[in-house]
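Removed: one protein chain of the complex. Kept in place: all other protein chains.
This part shows subunit A:
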């Protein structure tokens, strides 16, 4: 009996396990291997050539790429910058998503589904098209730009450009990732027992105290899972800085992409990816560690 249930457990978990092995572990190992190679003359494909066995000439592995990475503060700076953008996006997403998720969770069942559908609706159109749309909205000749600059002119301030700026990147990041914050927050808030709020009120807690001591602590797991869903993708994002960013808006994702498609330096691209993966794992670990004690309360 016990053995068969264990067998079933294994059978059920085998496909996802295999999936992870094939699509996470194997590529990661290839990447680690690649990071110890030197780039080939004709580009990134050189590392593949050693597999058939012409190992004689230069099968030698090297830590040259890692030395290159650590020899320069500049790559650390890019990591720092990407983390800042990711953190900022996450915080703003929390601030924007919380009231909305609360509103949805506390409205009638009929509206709830409608509103959730509206939150998810943007996914119906392609991500890149939505980003290109922001190019038009933020462009220097757009209605929005004209309006903002007219208002600024009234106060005697210099006109601003919205597109191709860190601001545009942030807007794009928030716009794309907001639903990933709203949905987990909503699923969390929706489960709260309203009786707790009544009890708090009976005990004399005012509106703010009810939120601070009842709703907020219970919602922390939702915030943490939403934050992970926003923070980690933003960290690796390169399309938005590419399209909406200005001359200084490079992120770690852009740098990695460029190593593979532009510079043809697969080893360095792999090294950067490994560093990013390590950083993300640390962050994910931190989030799950933060989320843990709170889950025990609920």
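As a working rule, a contact is a pair of C-beta atoms (placed from the backbone, for glycine too) under 8 Å apart; a residue touches a chain by one contact, two chains touch by 3 or more; residues count from 1.
The working rule: contacts and distances are computed from a predicted model.
K.L.:
Of the candidate names "Pyruvate dehydrogenase E1 component subunit alpha", "Putrescine-binding periplasmic protein", "Diguanylate cyclase" or "NADH-quinone oxidoreductase subunit I", which one corresponds to the UniProt protein name of the undepicted chain?
P.N.:
Of the names offered in "Pyruvate dehydrogenase E1 component subunit alpha", "Putrescine-binding periplasmic protein", "Diguanylate cyclase" or "NADH-quinone oxidoreductase subunit I", the one UniProt assigns to the missing chain is "Putrescine-binding periplasmic protein".
K.L.:
Quick one: which of A:139, A:166 or A:233 touches the chain that's been left out?
P.N.:
Hidden-chain contact among the options goes to A:139.
K.L.:
Of A:68, A:83, A:211 or A:287, which residue touches the hidden chain?
P.N.:
A:68
K.L.:
Pick out the residues on subunit A that sit against the missing chain.
P.N.:
38-43, 45, 68, 72, 74-75, 77-78, 81, 128, 135, 139-141, 161, 163-164, 238-239, 242-243, 245-248, 250, 254-255, 257-259, 261-265, 268
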